[in-house]
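The complex appears here minus one protein chain, its other protein chains still in place.
And now, chain A:
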Amino acid sequence: MLIPVLIGMSVITFFIVHAIPGSPAKALLGERASPEALHQLEEKMGLNDPLYIQYFNYIKNLLQGDLGTSIQTGQPVSEEIIPYLAATFELALFAMVIAVFFGVNLGIFSAWRQNSSVDYLSMVIALIGVSMPVFWLGLMEQWIFAQELAWFPSSGRLDSRLFFEPVTHFYFLDALIQGDFVVLQDALKHMVLPAVALGTIPMAIIARMTRSSMLEVLRSDYIRTARAKGVGELLIIYKHALKNALIPIVTVFGLQMGLLLGGAILTETIFSWPGVGRYLYDAIHARDYAVVQSGILVVATIFVLINLIVDLLYAWIDPRIQYGKE
């Protein structure tokens, strides 16, 4: 399942990227470069070969773990992309944690106090959350919390005046390994606004799904059985009901994580977050084929992996699902 999807993705990205008008040689040498120089460079980059040859070369390299070389920097993409990828991952992870933690608990609370004012309030919040575009929320946050109140910085991952030598490029992990709490605190401050912007929509959607799923589960016979055993209300909700309610929530979660990757690119632009989105954005402008192709492929791979994880989650939650034992 994984392999055919990835091959398909590689074909699609390859041809889309080559369909973008404009030549990378021109982008590199500038508008006023001489035709000879252009031709020479294109020849050197293999851009004049037939497309299918270019594609096979690309795949051949890919299989050897070579994602190509950036024509802007001359660096291998597989190395260059790592800090960007780490930045995006870190952002997505925080957004996801916010989305799941607040989404699930808000949903549970609403279901538990169904039709109370708390229920209505949280569902109104969820509705607003769902209908708010990421960029608008991001800009509002910047305006209120960064500019007016100045509680949080408005852009970047870290204050540029801080001296910091990243190892894994996950700043939180790095700061913890190095025991650098000044960096940790600063990284956290930079994280808040973009993570909230990115996490709000999935949070709202997860909250609504959790609520309806929990409402249904709480009415079921086995919940009554658990109560009849003397199980306390907290365990009823977080153990007996939630595990059953999670089944549809996980589906929504999987879909949202895919969208979250898309949202990450918008968020990165607004908050000048040095992630894959920015990396790709710049590469597209420069017609940096290798970077664009490989970058998209990496993102697609992550997407596929997330879906795989979601499937494994299903099997873990629901004993009635058993893969390969149909």
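Operating definition for what follows: a residue touches a chain if its C-beta (ideal position, glycine included) is under 8 Å from a C-beta of that chain, and two chains touch if they have at least 3 such contacts; residues count from 1.
Definition applied: contacts and distances are computed from a predicted model.
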Response to the item:
Choosing from "Peptide/nickel transport system ATP-binding protein", "Cytochrome c oxidase subunit 2", "MinD superfamily P-loop ATPase, contains an inserted ferredoxin domain" or "Methyl-accepting chemotaxis protein (MCP) signaling protein", the absent chain's UniProt record names it "Peptide/nickel transport system ATP-binding protein"
Practice prompt. Check the options A:215, A:286 or A:317 and report the residue that touches the missing chain.
Written response: A:317
Worksheet entry | Where the unshown chain meets chain A, residue by residue | 220-222, 224-233, 240, 243-244, 317-320
